[in-house]
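One chain of protein is taken out of this complex; the other chains stay put.
All chains are identified by letter, namely A and B, in their written order; residue positions are counted from 1 within each chain.
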Amino acid sequence: MKRSPALAAAGVATLVFLYLPILILIVFSFNASRYGAAWHGFTLDWYRRLLENKSILASTENSLLIASCACVLSTLLGTLAAVAQGRFAWKRLGLLEGMFFLPIVIPELMMAIGFLLFFGLIGLRQGLGTLIVAHTTFDVPIVWLVVRARLKKLDPRLEDAAMDLGATRWMAFRKVTLPLLAPAILGGALMAFAISLDDFFISFFVSGPESTTLPVQIYSMLKFSIDPQVNALSAALFVASMSLVVLAWVLQGGESHAH
Amino acid sequence: MRIKRFLPVVAAAFLAACGGKKAAQVRLFTWDSYDDPVIFAEFEKLTGLRVVVDRFASNEELLAKLMGGSGGYDIVVPSDYMVSVMARQGLLEGLDLAKVPNLSNIDPRFLKLYYDPENRYSVPYLWGISGIGYDSDQVKPAPTGWDALFDPKYKGRISLMNDQREVFSMALQKLGKSPNSPDPALLEKAKALLVDQKKLVKTYNSESIPLLLISGEVVIAHSWAGEVNRAMQDKSSLRFAIPKEGGFIFQDNLCIPKSAPNKEGALKLVDFLLRPENAARLVQKTGFGTPNKSAWPLLPEALRKNPTLVPQDAVLKKLEWIHDVGDAAGTYDRLWTELKAG
Partner (left out) sequence: MKVPLKARLLLPAAAWMALFQLLPLALIVLVSVCMRGQYGGVQWRLAFGSYGRILDPLYVPVFSRSLAQALLATALCVLLSFPISYWMARLEKRAQGVAVLLVLIPFWTNILVRLYAWMFILGRTGLVNSAAAGLGLWRDPLEMLFSQKSVLLGLVYGHLPFMILPLYAALEKIDWGLVDAARDLYASPAQAFLKVVLPLSKPGLIAGSILVFTSIPCDFATPDLLGGAKNMMVGNLIQQQYLVVRDWPFGSALSLFLMAGIGVGVFAYLRQERAAA
C-alpha cells in the first residue's frame, strides 16, 4: 500500500481547517476582553466564573445526558433497521425507507412545532424525557443512512459462507458482518451525538423548566454576544473529548494485533 | 434485550415527571443576563424559595412556546407589545397588585401604558431605547438623526437591526410618520427607502451589535442603548445617540402565565425585584434603564445623568412605542421579505 505524502498533507490541512475555530476560541477563553475583538491580556477569570455559573453547568449536564441517551437509543434502532432492510427482501421497501429518511428532509422548526403540539395533545409533561424522545427521533436516520451505505458494500456471501461452515445466523452476523459494520455504526453514533449537542429549535420548544440545554442557553446568550465563559466551557469540553481520543488510541493498541 | 433499550427513556420520563412536584421553587423564564444571581440568593434566604431560571432569545419564541401549550413557568418577561398579544390570547393571569406593594416605587410615567392600561397583567421591569450606536473616532460629526444610517460616507460600515418592525419603524419615523401605520402605500414608501439603503448596509444584526462596533466591523449601528452602554466598557470611543426624530422605547415586563404552578411565590419574587436596591443592581448589570424611581438616587452620578438609564422628560416625550399591528403584520412581512429576498 503506497502512501502518498501529498495525500497526507491534504488530510492534515483539512483537519487544520476543521480545528482552526476551536483554536481561536481556546485562545479567547483566556482573553481579558469581554468581546472577542482584540487581545487584552491573559486571565483565568472566565474559567473561575464558569465554575460558579450553575446554570451553564446545569444545561451542559442536560445536553450531555440527552445526547448520550439519544445516541445510544438511535444507534440501536437505526442499526437494527438498516440491517433488517438491507439483509432481507421486502415487498414495499420504498415506503419503509421513506419513513426513516423523513427527519433528514424535515425543517427543524416545523418538527419542533409538531413535537410541541404532539406532546401537548398526548399530555406528556415537557422535560428531559420528551427531549430524549425528540432527539432520538431525529438521530435515527443519521445512523440508519450511514450503516445502510456501508451494508450495501458488504458481500452477503460472507455470511452465507460462515453459515455453511456451521455457524448460526446470529453467530455469522456477530462474527462476520458486525465487525465489518463497526466503523459505520461508530461513525453514525458519533454523528448522532454531535447533532444532538447542537440542536436548538427542537430542544427549545420541547424543553420544560430546568431542562434547558446548552445550545438553547448559548443562543439566548447571543443577545449579549458570546460570553467568554462559553469559550471557556467549549475549551474544557474540547480537552475532555481529546482525552477520549488519546484513551481510544491507547486502548486500540492492544486490539490491533487481533485483526 | 428490548426492554433494556427503553429503560433510559422510561427513567428519564419518570425523573421529569417527579421534578415538578417540588413546591418550594419559583420558575423564571427570561432573557439572558437580565438578572443578577445575587438577587436570587437573597430572595431564597428571605423566603426559602429557590429561583430556577430558564432563558429564551426572543418574544416570538416565548409566545410560540406558551401558545403550543408548554407550561410550568411561574414568571415570564415579555416586551410591551407582546404583553398585549399574550393577554388577548388568554395566556396571562390577572395580577393581585395588593401583593406587590413595591409597585409604588415605579414612576407613574411607566405605568398604565398602551399595552396594559390598568396594569392587570404586567409590572414594569426594565426599559430601553432604540437609536444609533457609533464610534466617535470614526463618525464625525456626531449623528443627530436617522439619516446618519443612510449616509453614503459610511458605505459598508453600517449595520441595522435584524428586526422587521424596528427597521420599518426607523424608516417610518424618518418619513415623519407613525411606526405603527397599517397604510400599505406608506409602507411601500418606507420599503423603497430601505431598499436604497441596503447597498450601504454591511449586515442586519440584532445579536452582536457590541462585537460589531468594538471590532470595527461597522462604525455606525442601529442599536438599543443597552448594547452600547455595555460595549463602551470595552471601547471608550463608542457613543449612543437618540435621533432627533424621537427614537423608540421598549419596556420589558414581569407577567405570570395562567399555567404557573406557583403563583404566590411568583408574586413574592415580582415584589422583591421591585425593591430599589435590586433595580439599581439590574441597571448596572444590564445597561438598561429602570422605571423604579426609588432606585435612581442609588445609582452613581454618571449613570444618573444617562438619559437611556434614567428617563428625562424631554426625551421621553419624543420616544415612540412600537405596537403590535394585528392584521397588518402580513403587509409588513411581505415587504420585509421583498427587502431581504432581493
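Please note the rule applied: a contact is a pair of C-beta atoms (placed from the backbone, for glycine too) under 8 Å apart; a residue touches a chain by one contact, two chains touch by 3 or more.
Note that this is a predicted model, so its numbers are computed, not measured.
S.K.: Among A:Ile22, A:Leu51 or A:Met171, which one touches the chain that has been omitted from the display?
M.R.: The missing chain is touched by A:Ile22.
S.K.: Among A:Leu131, A:Ala172 or A:Leu214, which residue is in contact with the omitted chain in the full complex?
M.R.: For the chain that is not drawn, the touching residue is A:Leu214.
S.K.: Tell me which residue among B:Gln25, B:Asn205, B:Gln251 or B:Thr308 touches the hidden chain in the full complex.
M.R.: B:Asn205
S.K.: In the full complex, which bits of chain A touch the chain not displayed? Write them out.
M.R.: Residue positions of chain A that touch the missing chain: 1, 3, 7-8, 10-11, 14-15, 17-22, 24-25, 28, 36-38, 76-78, 80-81, 83-85, 87-88, 90, 94, 96-111, 113-115, 117-118, 121, 133-134, 136-137, 140, 142, 144-146, 148-150, 152-154, 169, 180, 183-184, 186-187, 190-191, 193-194, 197-198, 200, 214-215, 218-219, 222, 226, 230-231, 234, 237-238, 241-242, 244-245, 248-249, 252-253, 255-256, 259.
S.K.: Can you list where chain B touches the absent chain?
M.R.: Against the missing chain, chain B presents residues 2, 5, 58, 60-61, 63-64, 67-68, 85, 88-89, 156, 159, 162, 164, 198, 201-205, 208, 211, 215-217, 326, 329-330, 333-334, 336-338, 340-342.
Just so it is clear, only the chains that are shown with their structure count from here on.
S.K.: Could you give the separation in Å between the centres of chain A and chain B, each centre being the mean of its C-alpha atoms?
M.R.: Chain A and chain B have C-alpha centres separated by 34 Å.
S.K.: Along chain B, where are the residues that touch chain A in the complex?
M.R.: Interface residues on chain B, with respect to chain A: 5, 8-9, 12-17, 19-20, 27, 29, 31-33, 37, 52-57, 61, 64-65, 68-73, 206-211, 214-216, 227, 230-231, 233-234.
S.K.: Considering only the defined contacts, which chain A positions touch chain B in the complex?
M.R.: Chain A reaches chain B through residues 33-38, 54-55, 65, 69, 72-73, 76-77, 113, 116-117, 119-120, 124-130, 132-133, 136, 204-205, 207-212, 216-217, 219-226.
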